[in-house]
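Structure below; questions to follow.
One protein chain is absent from this view; the other protein chains keep their places.
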């Protein structure tokens, strides 16, 4: 049996497969053995109490779905008391995901959640920054640097910055997060989208726009993982449209050290376990001994363009 | 029979359905009556001669495809002599799409192609700007303004700026194009993506990365059309994942005056005609007399968020 | 939200995606289809009345559903792996599903959701159903009949040919009252009069409803006058995960004076009628 263990920085995981925030909760223990996952990532919590967005909160699209759940939250104290404990007894590292509205609130919240029972804090900096007119922190390198460095100053806990695919200069954003002290990147969140019901002429989501996830966005997320991998030296956790072991391998080849599975669990709550099993099978079938060696192992032919150009120049 | 005619600025079209550049050529006359389309948009041409990108140039993804054709070109003189004439005799407005490497080359090429037999010039400013390190012109408002205003100075022809969904601040880019004098926007082009073959570990495209198109990107393109519609007063031509009459309607409701169909034709070369027929049926079924009245007619409930907040506040 | 030692409301021993074979699939009337699936697992033993599954409706060339579709269990057994659904063919998913042929395969995820608060000691129950509500409450009717509990059923439909009373009772004995839009007997006023007469004559231990928001609101109002009658409703909401994970399916409920959002897929789909907040629809 191949060695499926991976590292994300100093953190060792028994395998690279973990849930994506917001697509996992304690109820999945009815369908999965939490002790066999790589890590447990909990739904984002925000310090501010919020009810979340109007219904309908989900709509389907071709090969994917839109959601505008928002981050319903009852605050950090409630979270620590009533949410977190259920996740900490499974022998699997727990990742707490934080959202916040301002740089200070973010840093403060991360500090507060830097608890011994929490292995990693994931900062969901794809969420709106109220100080920048609601534009997500991770949309620009500048605001990324600001929030990540503020967080770094307040915690010694391993922390991952979760980037958004809506950013146009993803390599620069990734570098800003690295320079500001993030231990790893999660690439990435949902892509902003919209759908309209042509019968009622109304948006399909109560909130009008929402985040696109699922296989439809996989090529975009994969491209961004590859771009981040070229740009930074910190590890990358790939996320976006992963639904099979082959998808997970694709992300690892592109540069991911581990992967998160979101929407795929909605179609099969046992999806993560099937992906883990599939990784073992892939390794056996292809003679890979240590899965982690796949990270960044895409075979790029650096001379291909030149060869092609020379070849093509023969034509008139 | 409903009135399907629309206007894109001063240009009147018999219906809103036209091909997307690069997804249409004279060979489709085997499958379509060009006299029944709204307009004919030809594959982008660049003044510089190019062979295009290495093969393989296409790969499929979930609900879409990646392409890295590039813009093979034999220059403008060849285009004018050997390509354009085949399109001009069908009684349907011809849209010439131009790509270029620099601002000056762009402006020069548009000027050169501002011919009487050409109804509109589409400037594919989603293509790489060699003066900005290969970043596409339409990635930032600044470079958009530069190239569009340079083009505007050189032509009196109607011209449309084709934007890229890879830009993060799409409303600002749209406004820059409007202020710089574009007559309309085409929203939008492909989304940059990537795919890896997990068996060979090689990228599925010879060029490594490529543009994602097809239904997978529809929610993204639709959202951007909506954002552009809120930001500018010039007309918008919607493009991205349109494969059915309902998709076309969805784009019109979001703010498009006309639509372009790309990838869908590859799955059925008669797709555009079926969409046109479907638009007529939709109008009949829903009692719409003038299709153009649908532009921007999405029903947004401006008070919904407030109502929801008040409703949600009841909860503890 | 009720808690047990698992720190969450456990609705099933285990939930999984089950690959099933289509054992029977046919039209019941112009709009509804009956579907019987055969699974490996003991779904009959694992599933309780009121629970639902999420169906992975197989795509066709023209229809490509992505999310699963929540469907109440219409019946189970007699074989352990046998499970039945009764569904309205409406949108993308159910139209795609309708094309599935006998002998074909599909996946379903479940069992999901809670169950009706039925107690074998009950003497008399009343069910008020309309449309798809009928599929949801059929297992409850069977349960009540098996327990020897007397059943009064009020069935509402557009027209007599839409009623499906045989599909509802499946041989169970019940005092049956059918009301129709077509002759006005299904109007709120008529149904109110009918219900008051029935409740006054022989108040049931519990009253269950599903399938009509209008009937639900009526029953909530009526039940204020019959405090001894337990009232339950099976609700619907857009779902993604169906397991309580994604928070898409919330509705507001008034639980012991505390208004709160509950997940239809987890704390429901069955809720006390008295707790429903007659919310306006959003979006």
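Which chain is which? They are A, B and C, in the order written, and residues in each are numbered from 1.
Here is the rule we go by: a residue touches a chain if its C-beta (ideal position, glycine included) is under 8 Å from a C-beta of that chain, and two chains touch if they have at least 3 such contacts.
It should be emphasised that the depicted structure is a prediction, and the values quoted were computed from it without experimental measurement.
Participant: Wait, the hidden chain, what does it touch out of the ones we have here?
Facilitator: A, B, C
Participant: If I consider the whole complex, including the chain that's not displayed, which of B:206, B:219, B:238 or B:255 touches that chain?
Facilitator: Here the residue in touch with the unshown chain is B:206.
Participant: Considering the whole complex, which of C:59, C:77 or C:272 touches the chain not shown?
Facilitator: C:59
Participant: Touching the hidden chain in the complete assembly: which of A:115, A:171 or A:304 does that?
Facilitator: In the full complex, the listed residue that touches the missing chain is A:304.
Participant: If you put the missing chain back, which residues of chain C would it touch?
Facilitator: Given the touch definition above, chain C has residues 56, 58-61, 64, 105-107 touching the missing chain.
Participant: For chain A, enumerate the residues touching the unshown chain of the complex.
Facilitator: Residues of chain A in contact with the hidden chain: 63, 301, 304, 307-308, 311-312, 314-316.
Participant: For chain B, which residues reach the chain that was dropped from this view?
Facilitator: 22-31, 43, 51-52, 54-65, 67, 69, 72, 85-86, 202-207, 214, 263, 265-270
Everything below uses one rule, namely that only the chains that are shown with their structure count from here on.
Participant: Indicate the lowest number of steps between chain A and chain B, counting one step per move to a touching chain.
Facilitator: 1
Participant: Max contacts between which two chains?
Facilitator: Most contacting pair of chains: A-B.
Participant: Using only Cα atoms to place each chain's centre, name the chain farthest from chain B.
Facilitator: It is C whose centre lies farthest from that of chain B.
Participant: How many Å are there between the centre of chain A and the centre of chain B, using C-alpha atoms for each centre?
Facilitator: The computed centroid separation for chain A versus chain B comes out at 30 Å.
Participant: Can you check how far apart chain A and chain C are, centre to centre, with Cα atoms defining each centre and the answer in Å?
Facilitator: Roughly 36 Å separates the two chain centres.
Participant: List, in ascending order, every residue of chain B touching at least 2 other chains.
Facilitator: Residues 63, 301, 304, 308, 312, 315 of chain B each touch two or more of the other chains.
Participant: Taking each residue of chain C in turn, which ones touch at least two of the other chains?
Facilitator: Those would be 64, 261, 282-283.
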